[in-house]
Structures are given as C-alpha cells and as structure tokens.
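Of the protein chains in this complex, all but one are displayed in their positions.
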C-alpha cells in the first residue's frame, strides 16, 4: 500500500501516519519527493481494507493499493490452470471446449426434451435451463421452480447431458443441488455474499456470472468468497457489461478473457446470448470468444423463440445452433481446443 | 407496444405477426409507412414482456414498448405523493426533511452510542448503522450481526431515534425486523427478488437503494416487487451510479430526483456518502440534494473515521456533521422543507 | 511515479529499471516488499508520460502515477480562486452568480431579440446562442454562421448583455472572436487540441465544456492546453456525462463541482439543459448546482420550444425561466452568492 501525503503536510502529520501504520502491523518506508512525500506500507495488505481509512488522517491525500486483494483465485498463488470436473469424464479448463446450451427458462416437458436432444446432436455437452428466474418485473414469468428442476433431471436421464441451472435464494441451495450438476449464480447475484458463502460449502461446481457493473477485480473477489469457504470448483462466466451502447443488450467484454487468464487460474466461459440480446449476433461472438481463448460457452437455444416465456429474441433455433457449432469446431481447432 | 417491420417484409409476414398479436390478447393496428410498416399492439402491455418475443418472427425488425412496465409505483396510478410513517409521529415524504445518520458499521457500544448522541444533537432524526455488512472481500469485517442489532436497539432506547439497518439474506428478514424501524436493502441487493418479496410481506418501511448499474425504470420495478406483495411503505434511495469517472467512488445521479418525482409518488432519499466516497464532498452534495427536492438524506458519520472498520474516508466527523446540518437548515427552508 | 515490479522479478530486471529511471532524469528509491518490490521514481513527473513506457520492461507489472499531470490549472500552483473578467464590470468566480441564457441556435432576428430581452428582464447577465452548430446529422440545421453572429451582436447592442457562442473550427476562431465576448468550446471539441491551442493565444475568456466521456483529470488537461498558451481566462463547464441511464440525455455530474473546487482555481459553470435534455428537469438542477457551489449556469431558453431548430425539448420558455430565476435567487443567497 502506498500512502500519498499532501503537498505541505507537516512532519507531525507524517509521524502520526507512520505510527498508525506500525499499529496496524506494517513497516513504513518514506520516500521524500520533490513535491510531496509518499509512504510505502510494507506487509501483506490483502484483505486489510482497513488501511484505506488512513485517508481520513490529516495530511494524507490518498491511499493506493499495490497488491491485488484476492489470493486463492490468483495465479500468483496457483500458477497452473485449474480444470474443474463437471461430472466424471467431463472437465472444463483443459483441452476440451465445453458448450452449454438450452433455453432461458424450462417451460414444458416437450420443450426441454426437444431442446436437449437437439443440442446434444449438435455437439453440446451440458444442458442449461432456468427453473428459478430472477425477472426484472414481478409480473413476468418467474420460472417453474422445482417442477422445472424435475424436467431438467428427466432430460438428463434421456440424453446423458449434465445440467446447469441457476439458484437465486440461499434457502434453495440444497434443493437445487439435489438436481443440478453445476450451480449457476446469475449476474444479479454476483455480490449476493450469503449465497456465495453457501455455495462455497458445497461439493459441486459453481458457474459464477459476472455482474453487469462488476469490475474484473470485484468478480475475482466474488470467486474468492466461494473458494475461501472450501469449494475450489469455480467456473467464471463473462456475460456482457452495461455501457452506454444500446445496439446490444450489454457489451460483451471479450478482452476479459486474456485479462482473467493473466490474473487467475480458473476456467472461463462466455455467454454471448445475454451479452448481445440478439440471436443474429450470437454465432460471431461464439467464434470470437473461442479465438480469444475461452474454455467454454453457454448459449441460449429454444425450439420456438417467438413463443419463449423469456429471452426469445436472443435464442438460437436448433438449426441455427447446429450451423454455428459446425463452424465453431473449425475455430476451436485453430485455438487448440477440441469440441 | 409498437412492432416495427423490416423494409421489404412480406404481406404474409405481416399477417403472421397480426395473428400472433391477436393470440396474445391485443388488437393490432397497422400504419403503412413509406419505407416500412409499423404495427401498434393496443392493450395493457405492462408486465407482458412476452410481447418482446415477437422480435424473433420473420419480418420483424424490433419491438418498442410504449407504456412503463410498473403500475403501483407509478404516478399515473397514484398521482398524490406517498408519505411513509417511520414511527408514529415521524413521516417521510411530507414537509419535513428526514436526515438519517450514523456509522457504516456498528463497531462497539461506545462507538454507536457516541455517534447516536452526536447526530441527535445535530438534528438528525434516524440512526443508521450496519450489522450485516455485504463486503467485496471475504477477508473484510462482515459486521457484528445480531450483537450489532442489539447495540442499535440500545442506542434507540437512549436517544429515542428510530433505526435503519440493512438486511442481506432473506433468512434474516425476521431477525432484523425485530430490531429495525426501517429495513434497508443495499445497492447490491436491488435485484435480489427473493429478498424483495419477503420485505413486501412485512409491515415495516423499506429503504430501497438503487444499484450501481440500475436504470431508473429497473429501480421502480424493484420497488414494484415490494409494493405488489402488499407493503406500500417503500422509500427510494439514490446512492450514486457506476460510471467511467474515478474521482468519486460513484457518480451521484442527482437528476434522478426530479425524474423519479415525475414518475413515482414514493419518497426519495439521497446517500451522498457512498455516492462520493470522500467526506469532503458530502456537505455540498447534501445541499444540492435538498435544493433538488429530495425528502431525506442518509449520511455516514463516525467519531473516528481514521479507525473505522469500513468506509472511513467517506464518513463525516460529528463536528463536521453539525456544521453541515446548520447550513442544510437554510437550504431546506428555501426548498420548502423543515429540518 | 511508482513502478510496481512483478512477483519474482530478477535482480537484473530491477537493476535495468533503475538504470532507465536514472537515464530519464529521476532518482530511484526501492522499497523491498514481502511479495514484490516497488520503486519510487523521485522527480517532477508532470508532463512526462514517457515514464509510462517502463511498463514494457521485463519484470515490471505496472506504473502508478502519483502527481496530477496538470500544473497551471492546479490549486497546488495557484491556491486562490481565479476570477475571470467577462467584460469590464462583470466577473465570474467571485461573489456574483453568473447566469448565461438563450436559445440553442440563433434562428432569426426576432427570435434572438425576443429571447435576449426576456432573459435580461429575468436577471440573466450573459446571452448564449449558437451560430456554428455541431450536429450529429449532416442533414440537420448547421447554424446561421456569420449571420447568426451578427444577430447576436445586434442583441448585445440592444440589451447590453455580453454574448457567449461556440466555435468549432480553428479556422473560424478569428471570425467568432470579432463578435463573441466569451468563446465556447463544445463538449465534442474538449480534446480538439488544435482549437484549444488557438484559443490559448487569444485575449478573451473561454468557456470550456467537459466532454461526455472526459474524466475530470482529462478535462483539466484540456484547460491546461489553453492556459499553457498564455490565456488564463478559462471557465470550466460541466454539462453531463454519458452513462447507461437513458431517462436523461446525459447524467449531470454535480459532484464535479466540489471535486473541481478542490483541484483547480478556475471558475465552474453548470449546463443543466444539455445534461438533462428535458425542460422540466432544468430548474431543480439549477437549484442543486448553486447549492453545490457553482459560479454560474448556462441555460437554454427559447420563446417557442415546439418550433426550435434544435434542442426544443430541453429549452425553458421565458416565463418558466423567470419563475426559475426567482427561486434561484433565494438559493444563491444561502450559498453566499448574489444573482
């Protein structure tokens, strides 16, 4: 941590700050500059945001952190990439590109079974589908809840595809975990710390979506919540951030892939459906994501988007998904992944 | 809802869209334009986001909503302003400007009692203090939990000030409600719909903070979650939105005050502490908020910011708070409010 | 400047960086941390962005600037506030609140004269009006150009109000300067450095608008372009920044007022019309700005907004402006300013 003193701060003020740094368990190291002094507080500052309060001391201009605040998520602590076992024989984070696909919401037996068979035949390896739906409006369809989970389980039985589905209430963690192979945390819950802590105590992979205004550093801090409770099977998912641009639902931050790759060992999945909001934009964003080096994709597919209970405009039809997957295989190969 | 057809869309495509509109229970009304046709779907579209799925039909370019999606929060449904009774004899939304103040976190008996007395003597009418703290880092202080609530209750007993405190987990709603006079929903939980629904079933005021990437329309939809469950005592709180600017912690969207005033009847509170992140910026933002017509303020005050467990840099010292309040009274008077 | 070394950087890499720092004319000062080393480069770094290139050296993680990059605009160099003389007897930056008002575009003799008289009678002290209009569309009205300037001069003659008008092309600086009392730089030209340099060589006040994605630091660097050419009469104008919120045209960053006040000695004006985009939101934003401590306002007023060639929806009618000014005088008084 670097403490920048104000121009003209007094000796006494400097001494007080040094004293306080020592009390907090750090060594201080003053650099006398031409215009102002700065103090280096030497020690492991991670998790000690209390140092930030030094900004309230007389003579202090601001406090600049040097170390990243996460540990377990960091490549400095674990340099080699993590592969997460989804179910025995299926891993993410290695050479295989994992494609998760399915409808936004589970709506009916026929819908989920038809979709599951279609995506499997196109080469997807995980089925997605929402049973608990966080919706902006209280008047919108809120999901089939446990009935939806049962339909997902039925689709798994018939196709062999593991399932990923969202949990939104800490109360439902146990229920959802009885059905899901991967527990999904949605963008709106990326800082629902009560939920993250409970998921950290599970023995199941967690797909953690970045929030729409979450910095990469905050995103890794949310992963840290899960990791620090003991669950090391965290999969990160970029799904678009909120910007001023309205041509797309969100702005897919594809450079998050190499940034995360440098900072963390965790596997990285991209959701081009929520990022763009328009089915016609999804295939090219799948290709781009794989070329940029992601480990997996999560894509919305619906047999009849024009009647979908949610997110119709961004859902691919099965035939469109198949066409996309064919091309994707070629890009994956150049990127050193197999589909 | 307006459905914009593509240039060159066929008659059959138009007919299909009209048929689907009818199936969904609306009347369609076509305007034949020079370059493209548009269809007006007449009917109450609020809460029927399913119309959005028409975008997936052949020949449709996009779908433009006309009505606002909220009802109970809307001025169209309830034109007169709502006053929320905090405790008997203390209302927000009327002529009185309500100032809530206190530390970010409850840290100790001495800290909370000292602060409560100081803010009361300066003219504040509600005590704030966090017992459950949603923190970005799992290694940061997470709050005193029920012990913190007990200290808040003790401070209420000694000063007579009602208390506002945050609840973060639906599981804790009942516990927090046993102590709090106002239940606070933090910015990170503005779309924690499970939490909102539970608060909607309480008989207690809720202070709902806007999220840092929440549009005003989404904010009112979150209020609608609470209102539609039966609890009409919702207080809105703007606390800064996330932008590219880093000189302040967030950007206080002060124009949200008149925008909300036009669209909703609910009372509006401003949090200049989280918005700016720097104590020196807080007083002028208090003055600006009152001049813009807010109904209340929520301000962080700490007797010793340099040792605060959280948010030290943005906390006013009691003497600074007192000075601010003196000036605030003058602005409030011009704004037609009494402190 | 602080150079943060990577964890595990070698001694040789550290030595190379120290050598390069010395070559660039700074002294280096190493702090050996527990996890990584940091180097303080001591010397006046302002304007020496070349230090940033050290990030390309092996072993360097990143480079953190400590000093602000502007000098002449800074309060550290000039602590006392600057008052800018607009015309003899009229100053901005002192005790008087300066209100500039008028139409977005000059459209006709009648329009500008009628507006000038109305705003004068309501208490405004400067007339605004655009003759060169930067418009998003090449098919929109582009302004009356020199004819518009002549009409502004006529309005000045009849009312005694000095005029502020925009210049968009360096080629036109001389022409506009023949008519204008204050040269306005629009938001789109805040980093049109060729234009800024020419204005820096004039002997006339410049009203510099912040761009819609300009940080406060970049804004002050743009002011520095004008100041460093010799023209010290720079007036800063905040006019809303671009965010994700669409309820307003831009988001008025009212906290920029106290932030700028801390960092610079230059006077600060607020433009609530472009910030909000809706006339109904303008009065409360005027009140808020004055309460927050601004030195002036620039407000769009049009006698017939429904026929305005540009920006009709955000223009006040003369009667609305008058009503606003009456209330504004009360807020100004509390803020220690006279209208």
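A, B and C label the chains in the order they appear, each numbered from 1.
Keep this in mind: contacts are C-beta pairs under 8 Å (C-beta built on N, C-alpha and C of every residue); 3 or more make two chains touch, one makes a residue touch a chain.
Keep in mind it's a predicted model, so treat the numbers as computed, not measured.
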Practice prompt. Among C:242, C:261 or C:274, single out the residue that touches the unshown chain.
Written response: C:242
Worksheet, complete the sentence: Out of A:213, A:269, A:298 or A:324, only one touches the absent chain, namely A:213
Worksheet, complete the sentence: Per the touch rule stated above, subunit C touches the missing chain via residues 20, 46-50, 52-57, 69-70, 134-141, 168-171, 188-189, 191-194, 197, 211-213, 218, 221, 224-225, 228-229, 242, 279, 305-310, 312-313, 315
Item to complete: With the missing chain put back, which residues of subunit A would touch it? List them for me.
Response: 213, 215-217, 241, 243-248, 251-259, 262, 275-276, 280-281, 284-285, 287-293, 327, 330-331, 334-335
Worksheet, complete the sentence: Contacts from subunit B to the absent chain lie at residues 2, 4, 7, 29, 31-36, 38, 40, 42-44, 64, 66-67, 76, 242-244, 246
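One rule holds in what follows: only the chains that are shown with their structure count from here on.
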Worksheet, complete the sentence: Rounded to the nearest Å, the gap between Cα centres of subunit B and subunit C is 31
Item to complete: Could you give the separation in Å between the centres of subunit A and subunit C, each centre being the mean of its C-alpha atoms?
Response: 38
Worksheet item: CA centre of subunit A versus CA centre of subunit B: separation in Å?
Response: 26
Worksheet, complete the sentence: Shared-interface residues of subunit C (touching two or more other chains) are 243-244, 246
